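Note that one protein chain of the assembly has been removed; the remaining protein chains are unaltered in position.
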Amino acid sequence: MSERKIILEVRNIAKEFPGVRALGGVDLSVLGGEVHALVGENGAGKSTLIKILAGVYQKDSGEILFEGELIELHSAHDSLRRGIKVVFQELALIKGLSVAENVFLESFPLRRNRTIDWKTMIASTREILDSIGLDLDPMEQVGRLTVSQQQMVEIARALSHEAKVVIMDEPTSALTPNEISLLFDVIRKLKGMGIGILYVSHKLEEVFELCDRATVFRDGLRISTRAIAETDQKEIVTDMVGREITTLFPRTHTGRGEKVLDVRGLSTAEKLKGVSLEVHSGEVVGVFGLLGAGRTELAKAIFGLDGVTSGAITVRGARLRPGSTTHSAHAGLGLLTEDRKGEGLVLQMSVGQNMTLPSLREFSTAGYIRRGAESMRAQSFVQQLSIKTPSLKHKVEYLSGGNQQKVLLARWLMKKLSVIILDEPTRGIDVGAKVEIHRLIDELAKGGLAVIVMTSEMPELLGVSDRILVMSNGRITGEIGRAEATQEKILAAAIA
Amino acid sequence: MQSSGNIQQGFFKRVSRFNELGLLVVAVVLFLFFSFGSPYFFKVKNLSNVLGQISLTMISAIGLSLLLICGEVDISIGSLQAVVALPLLLVMNATGSFWLGVVPALLTGVLVGLINGLLVTHLKINSLIVTLGMFYLLRGFVYFATGKVPISDRSNDSFFFQLGNGKLFGFLPLMAIVMIVIFVVFVFILRQTTYGRRIYAVGGNPEVARAVGMSPERLKLSAFVICSLLASVSAILLASRLNSANHLAGQGFEFQVVAAAVMGGVSLSGGVGTLVGAFAGVLIFGLIQNGMGLMSVGTEFQLVVTGVIIIAAVAVDALRNQGR
Partner (left out) sequence: MAVNTAGGGKLGMGSRIILFNEVILVSVLLFICVLISVGSPKFFSSTNVLNVLRDSSMDVIAAIGMTMLLITGEVDLSIGSLVAFVGVITMDVINKTHSVALGVLAGLGLGLLTGFINGVVRTKLKVNSLIGTIAMMMVLRGGVYIYRVAAVQNYHSLDAFFQIGNGYVGFLPIPILIMAVLYVAFLFLVTRTVVGRRLYASGGNATAARISGINVDRLKIATFMTASLLAAVAGVILVSRMNSGQPNSGQGFEISVVAGVILGGTGLGGGEGTLIGTLIGVFILKVINNGIILLGWNQDLQIVIAGAVLIVAVYLDNKRKAARARIITT
């Protein structure tokens, strides 16, 4: 193989968001004709970097060099014009238009009289598709194609712009094994054309099958860049997680009681495939999984927010009606959603009102809300959880993330629950508040609740869980007890 | 396990493909049904009336479809029918010339389209609300301006009369010719020009469209103007048939046009639909109205049926989108 040249290079790229340092000065280079993997856990900074390269985010500092030349990427248009094509998971296609039109979306080939030159467009599209070995009808409506085929259209679009770098973001999460092979063939063809490919994924067996080099990000920093031929999965995994767990997680709850929640063979149309689990009272079960594993889908399916195609959910022996949230709520289930603002809080309402929402019956006589009793109860939780708010009547959308989360927790603490499902309870929350929330989780278990915590943060997982379930691709791929749990074991199951 | 969507999605994909062909089949079935159901249906005079009626609706439907495809809606076109007739008749009566009257009439339409478009694209008000407000505002204005008294045509301009009532070869209404010309032009625009394809792009995924350098605002503004302009053409033809500027003209028209377009596969959410499909929808609507009229079903009942059809068309459209 002849000497490969560096096509894309980033130096010392840093990016901060309010309260979070997404990238702390990373370097990366992509050679022409190589497939370079970018791996890391959730929140490691991978998607931030590629969004910067796509022109969607602006870097705070650092340099981007394209074929040795310093460039600025101010918009998606810039990025594409330069020859950098990013294929995101949410494909940037116009479903109502044909394949050929999507491939030539920026500029349709025109005839002399300014009308669309369909013949040329179709022929060129066919040429491009042939060059990567695809058999698609250029006039087919993109909305009618499978996800795998749509991905190919995006790649074809890159080629129509003579892209020199193609960045793929978790491309295989929605593909069947056959479609994945097809994708790999296409990527190899791109390689043969001298195009540099940056392949972002957490699926290590794919990385090892397809890629030449791999860079590992962790907590916004580049940890290592290795040649695939000279390393193994174990080394990469160590790079991905290698950190010491320093935060202490308060644990005072002991012993588990009777089985409270029993889930058998739960499947949904889109993601879950026969998930079974059980949780006892006084127990904290941690559920881990990487992006797309199905944790949130599981949480919603158990609670009844999403429909299920098969399976049974039983709470304290009573069978739950699937898909009915009122039924679940009455049966003593509580759910803290991943998306606080979008699904958890009623932003226009006050702190107090958000807290008492599921418990209104307790403070009302014949429908009339006894505001005094309501306020007293809410106030007691504000104190108990140290929620920082000027008053109960303050609109909840003005609170900080951590305090908003506490309000939601207070909401569930206020009710007599049997099971509580917490989906990413400390996401986007500062360290101080995190510890408090972990303490609360401990309290919940102590009080006899069956607690399920979904999290993608390893230290949190290991700290709070009595038992760990690992999910991958809509299935439970591992169950590990607290004593035997190690990060490597968990991650291994997560990428299985 | 299938990766791309689920069974439901597949079904609706197949249904959409079936759509245009299926609609034409439905139209043919209706045609046969009415032919046997009423002795008056399959007569040259009646059929040419139907053609004329359909032409009126179709001209507006072309403009509205363009607007729907790029993701917006205009339900003020019914009230516009009455408004546009005003300058037309006033100038015609004053000057005796149809062509002098056409200019301010069309300009009025363009103006309304501009206002609607600017309110939506620059003040970012929901188009359904803007045009709903216009729906009332324009109608009220016409009542106010005419004192609820129709303005008859006193110019005796023969071309004006022929436009709405004349027939070539004894059966082909002039209106149909106008419709066919406009239809061909716009089918060409939508299929063969960059502008046309961009309309689809902006309606299908405005963010992606913007990212590749298109301006959703400018495209939508132009669509609003075209919609009102074509609706003005309909209005002029309608005024010719009514031989007056009538304050009640066009009542319920906008909903008919929307329902016909939606039935024809032009989705309310944008990015999808063809003029051929819209034509099929208009055809079906026209046949139903004509058929019902011949079978002595009153206009009130037609109103009810239209309402029910709207709900059905929108519900199917909503379900179709869930499957996408």
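We just call them A and B in the order they show up, numbering each chain from 1.
Assume contacts are C-beta pairs under 8 Å (C-beta built on N, C-alpha and C of every residue); 3 or more make two chains touch, one makes a residue touch a chain.
Since this is a predicted model, take the numbers as computed values, not measurements.
Put simply, the hidden chain is in touch with A, B once you look at the whole complex.
Shown as candidates are A:Ile116, A:Leu399 or A:Ile495; the residue that touches the absent chain is A:Leu399.
Only one of B:Tyr136, B:Phe159 or B:Phe188 touches the absent chain when the whole complex is considered: B:Tyr136. Residues of subunit B in touch with the missing chain: 75, 119, 123-126, 128-130, 132-141, 143-144, 147-148, 252, 255, 268, 298-308, 310-311, 314-315, 318-319, 322.
In the full complex, subunit A contacts the hidden chain through residues 18-19, 303, 305, 325-326, 328-330, 335, 337, 342-350, 353, 357-358, 360-361, 364, 367-369, 371, 390-391, 393-395, 397-401, 411.
The rule is short, and it goes like this: only the chains that are shown with their structure count from here on.
Each chain gets a centre from the mean of its Cα atoms; for subunit A and subunit B, those two points are 45 Å apart.
Against subunit B, in their complex, subunit A makes its touches with residues 75-77, 80, 92-97, 101, 105-106, 108, 110, 114-116, 118, 143-144, 146-148, 174-176, 179, 269-270, 273. Within the complex formed with subunit A, the residues of subunit B that make contact are 1-6, 8, 13, 17, 191-194, 197, 200-201, 203-205, 208-209, 211-213, 271-272, 324.
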